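Removed from the display is one protein chain of the complex; every other protein chain stays in position.
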């Protein structure tokens, strides 16, 4: 495995951004493996992802952010840098349905997700045994209307303490408070079991069945304070027919949910997703 | 080409329906080619499509409806019978965008649609030449707020007079009045350029772009008095990314629209679509 | 859960088959839930699947085959009847790769597969723990060129003794002998990790990478004595690009393999697959 650094950048568009960033990496001895960029011409926004080898790179990882500051300031860039030897930590939130959780654990085991799954959190105890069988710590936070904000505060502390970067809602059946969501901007990924923006809210498969659609869908998105309205990372659809009952939709939907959530999480962990406005750029 | 009859039936579910209908055809010398049925167990509704060869069938086509009446009455069936030598007539409504119209004309020419395209109707003159180049009569019904109901009455008369069975809205950019729609229940097929029920109404590609979806869609449906809410016949989606502008969505969407509308019309003309409640059964 | 019987029939096409079969069920008090049939006009073959409720059905399950014999003989039908309360037993063969095995075990646990997984068989010990953790007996049959035919005989005895109906090859990396395959006609389902007939044989992902295809595929099929050439039950494809390495193809392919194998097995267990010639009819 080669050691690499990945830089995510966004700023107002201007001439020379590709050249100046790549020149900065090159002059410091870095070998660029991937340079992906996108300019939203209408919005005038430049977004880029650059990954380079650290072998022969003259700036030590922890000093890069400082060394890049001059160029970044001049162009008023927002930027983040990630080193491949710093494996990000995630927490998976689940409720009673285990399929998305198990799918992520299996993919992690198979080496598909470069992450450290630090914690499984649930408002129920149904998935405790599964988490433990994969050697992942499990914490039970039962939620009632009365204790909800207290429990969320405890969750926030837990996540901060463990330095968890990403929260994955794997069919977690609680609506998170504005306070919780605001604490983790672009750091919570949810799987919604419909093709958003169709069938927002509860029971999308029942809604889909009632409407008589010929395709069902699933959507992986960052969570914002507006329900099911955050930036979309990934979507997929599957064919259904009049022969499919609601139960069939739920069964077929499980495959979509697992697949879409895993892809969204994987893309995030590979630092391939940038957000701007309420949209994502996915350098796939 | 073998001569066939096709019977579409719906009624409350009860024991023996498959046996009694197939026995009726068989006793009268018919060779059943296709017997498709579906029971919505929750709604308690039985729906079926039976196609049989007319060679050796002892009931002449025009007399079938009468001969079947006894059984139909006993089971309180709603039913329709179609003979393969009676080619259905359709009218295509278009506005300025030609792609769906041309696609249907080409498919008809290639033998994909067993129909007689009797008429192209438009509120503009843009597609007149195209219609005429395919040898299809064209009628111009310019629409203003003032003349709309008059023009619709004239259209209704035209359709009645020519005994047109199906109206196909091939990106026709006028909202039809309740009066018009009610005159042709389950006889108007529209293509909506989104994955319904997402992005109802105007400019769905602009809506899709603004929302940042990763798939766009198209929906072929029967028109009812509630906008974009009629029974869905067919849907399809296609992948888009941050690199696609609204214009790219429109371009990619044209392929979806053509494909989905053609499939919906074809299925209708093959008598493979039944409706109940606000849903369809498609015996594909 | 309603008790049902399912009849699979194939014979030369002739007039009245739908009517006479459905009449037989009806006269004996059965309520037909599904009557699916297909006639291959070119081959002159009629194939059907009929499922009916056993409540009020006057022929006890075990006597049905006899009672149906008259009609079956007259029309020279091959037929099988399955009762919903007789849960079929399957054995899963795996080697070192666990993903298809785990996927089937999880789907079984989730209630997607109406079967009794009686046994996991492997030529290695890698998946033993997984099988046991799901409470499924595991048998190790290490294979060498010297012991192969002996081991296969032992496997055949095991399968016969346990009355296992279906063998599922879940990425089992041994080519079965002609003797083994011939013992279980239409009773072995394999997942091949390509879009057959492309990339027959070993290392299809490497072959696909070398050829530079833009889609990869997976195929679920019955095993016959000709390698990767049995009747196809299900196929699916997924998009790849120049950015995907062989490892990426393998990773993306795992999802296809799991999905396609599970669908093929599910369709078989629901008695929705008939074979004729080297093809299948899938009443989905």
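Miscellaneous remarks
A, B and C label the chains in the order they appear, each numbered from 1.
Here, contacts are C-beta pairs under 8 Å (C-beta built on N, C-alpha and C of every residue); 3 or more make two chains touch, one makes a residue touch a chain.
As the structure is a prediction and not an experimental result, all values here were calculated from the model.
When the whole complex is considered, the residue among C:44, C:60 or C:197 that touches the unshown chain is C:197. Of the candidate positions B:13, B:112, B:128 or B:158, contact with the unshown chain belongs to B:112. Per the touch definition above, the residue from A:39, A:84, A:186 or A:207 contacting the chain not shown is A:39.
Although one chain is not displayed, chain A still touches it through residues 15-20, 22-23, 25-27, 31-35, 37, 39. For chain B, the list of residues touching the undisplayed chain reads 99, 102, 106, 110, 112, 133, 243, 251, 254-255, 259, 284. Residues of chain C in touch with the missing chain: 38, 40, 42, 195-199, 211-215, 217, 231-237, 241-243, 245, 277-282, 284.
To be clear about the criterion, only the chains that are shown with their structure count from here on.
Using the mean of the Cα atoms as each chain's centre, the chain most removed from chain A is B. Between the CA-based centres of chain A and chain C the separation comes to 37 Å, rounded to the whole angstrom.
In chain A, the residues that reach two or more other chains under the touch definition are 243, 284.
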